[in-house]
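Data first, discussion second: the structure below is written as structure tokens.
Yeah, one chain of the complex is gone here, protein chain that is, but the others are all in their spots.
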Amino acid sequence: MTRNSKAGLALIAPLLVLILAGFVLPIASTALKAFDNPEVSAALPRTTVALGQWDGAAPLPDAVPDAFVADLQDAMGNRAFGQMTRRLNFEESGMRSLFFKARRAAPGLERPYAQALAEVDPEWGRIETWQMLKTHSNPYTASYVLRSLDLRMEPDGTIVKVEPEQAIFVDLFIRTFAISIWVTVIAVLLGYPTAYVLSTLKGRMESLALLCVLVPFWISILVRSTAWFIILQREGPINAALQFAGLIGEPQAIIFTRPAVYIAMVHVLLPFFILPLLSVMKRIRADYVRAAASLGARPWQQFLLVYLPMTMPGVAAGALMVFMLSVGFYVTPALVGGLRDQMVSYYIAYFTNTTINLGMAAALSLLLLVMTGVLVAVAGKLMPGMGGKQGARS
Amino acid sequence: MMRAVRIFAVLVLIFLVSPILVIFPLSFSSGEVLTLPTPGWSLRWFQDFFLNERWLLATKHSVIVGLATMVVATVLGTLAAFGLYLSDFRGKKVVMAVLSLPMVVPVIVTASSMYVAFSVVGLTNSLTGLVIAHTIIAAPYVVITVLAAVQTFDMTLMRAALSLGANPVRAFIEVVMPMIMPGIVAGAVFAFATSFDELVIAIFLTGPEQFTLPRQMFAGLREMLSPTIAAAAVVMIGFSVVLLLITEYARTRGERLKQRAAGE
Partner (left out) sequence: MSSENPPKEQFVRFEGVRKSYDGTVQVVRDLNLSIREGEFLTLLGPSGSGKTTTLMMLAGFEKPTAGKILFDGQVINDMPTYKRNFGMVFQNYALFPHMTVAENVAFPLRMHRFPKSEQAERVTRALDMVQLHRIADRHPTQLSGGQQQRVALARALVFEPKMVLMDEPLGALDKQLREHMQLEIRALHEKLGLTMLYVTHDQSEALTMSDRVAIFNDGEIQHIDAPSEVYDRPRNAFVAKFMGENNAVEGTVTARDGDVITLRTAAGRDLHGTAVDDLAIGQGAQVLVRPEQISLGGLPADGFDSFEATVADKIYHGDHLRIVLEIAGLGQVTATFAHAEAELHPEIGQTLTIRWRIANALAFAPDGPAR
């Protein structure tokens, strides 16, 4: 390594360390959290050991209920127990009360415990209950990720679909990507001609038009979403104007609908598409299109065969930007969309802040990251000009 | 054909600015509800904003966090940009990729991950934690703008200064700095703007005691929609426009310098 490189590395180090510690580490721990399963082993350490020695087949060895009752007696009033019941209840409803019932009864139980527990609740007499406990005594679990795909694991290890009323996440992902793709497509359709016209302007007109793109670009996403929130209200200016003009009798519900989400998101993200495309278009001299014309290309051929391919790197860069931002959008759909218009981000926030189910939040985050990455990579393969090696020359 | 495209573009530009233009009359309305046309004009909602302790505190927090983020992100980002420019080691690509990660990971994922990790070390519900988080998402942009400025800088000017008897430090301060200053200013302003406008991370990392202006607005929107929100939005727009003007000034200045350097 040269002296320059050492000095250079020393200059990079502070930021690199900050990003590694404050960003890469948290994200990595999120990725681990999606599989982390500490609750059962923390609350029931002896049971965990006993379950580990059991092969999972009937009959249940006595060591397991013995250890379980011992753990229950220690678990009086400790937090780990509560966390475990919540964790298991997430897997199968009814678990919470089942465990609390057992804990309440634990001090008065007599051997053989297997039978005594079954008398507290017949569920304890079923082998599946213990199999489930065994599954979740494992320090790692796939169940969060499975649940994020509307799947779950049966006590015997087979993977099945969750009940239809709980199956919301596949739809959620489809909706998230569908909304993002549509927003990207609309942004491309609106932004391309606009960027083109902007690239042909000169002097005052150029500054004015550019300002119309730059001002929204610089104004906070929240402020712009708020503007749409206000404008699209039932009592808002649009309804008022339409009523005033006599076009509608009753105010129409625009806010909290899918179109409202599209309008606001496209508005927020359009500058992110126009600006990179504009810089590419500005660098393409008129000569190329002229050359095409002189070689016999008709106007539509000049556009389709020369101008469009040459601006493709800008389209790809802008579209990628819009897509990546919209996949993670939270504020705008939260403000102007209804519950059925929310995206994955809404549920990540919900699981992190409201129900504090960090495993689910982590699994959704992980899947969002992975799916976005895969989609972007696939788009990179399919879209021309994204490789960068044939970019327009200045 | 071209005419139709032009009209289309004008409509798109109107679409881009109209919501911002609608906010202004609403914030100066004398009415209680957000509707147009306004029943009359007044400054009552601005009065409401500027006399309300919550809004003022939130504004103060936003400015503090924004400035702190700007300073830290600009210093770290500028150093890193120079480091990247100077060095050429194996794994430089990897370092660049790591530095640009915060720009490509969806903010919601960043925010929720930081929330979990920061809570372990007691950085949630604290402005310090928010500054760290904002620095992490803003610094990569500083790196990009400064690196771009440094890369277009003609190193023969530095050599010329050395040949004319300036020592390297003097040469750097007198020749290199003025030329890349516009890039640094642009990066700094962008860092401030990023922090000032940021909401998602603030939702996760702040409690009511640390609410920033966007966070307070978001809370206000969910509670009750009053024209004070429109006034707050106008205040934020004011900040944004000032920042935009500073950047444009730095940009045109930078271009002029570069042109002068090229002898045009």
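Letters are used for the chains, namely A and B, taken in the order the chains are written, and counting of residues starts over at 1 for each.
As a convention for this text, a contact is a pair of C-beta atoms (placed from the backbone, for glycine too) under 8 Å apart; a residue touches a chain by one contact, two chains touch by 3 or more.
Keep in mind it's a predicted model, so treat the numbers as computed, not measured.
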For the unseen chain, which displayed partners does it touch in the full complex?
A
Per the touch definition above, residue among A:222, A:312, A:331 or A:349 touching the missing chain
A:312
Which candidate, A:6, A:298 or A:340, sits in contact with the chain we can't see?
A:298
Mind listing the chain A residues that contact the chain we can't see here?
285-288, 290-299, 301-302, 305-306, 309-310, 312, 384-385, 389-393
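The rule we apply is simple: only the chains that are shown with their structure count from here on.
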Dist(centroid_CA(chain A), centroid_CA(chain B)) in Å evaluates to 24
In the complex, go through chain B and note every residue touching chain A.
1, 5-6, 8-9, 12-17, 19-20, 22-23, 26, 33-37, 76-77, 79-80, 82-89, 95, 98-99, 101-102, 104-118, 132-133, 135-136, 139, 143, 193, 196-197, 199-200, 203-204, 214, 217-218, 221, 225, 229-230, 233, 236-237, 240-241, 243-244, 247-248
Residue positions on chain A within touch of chain B in the complex are 1-2, 4-16, 18-20, 22-27, 29-30, 33, 190-191, 193-194, 196-198, 209, 212-216, 218-224, 226-231, 233, 235-237, 240-241, 267, 270-271, 299, 324, 327-331, 335, 344-345, 348-349, 352-353, 358, 361-362, 365, 368-369, 372
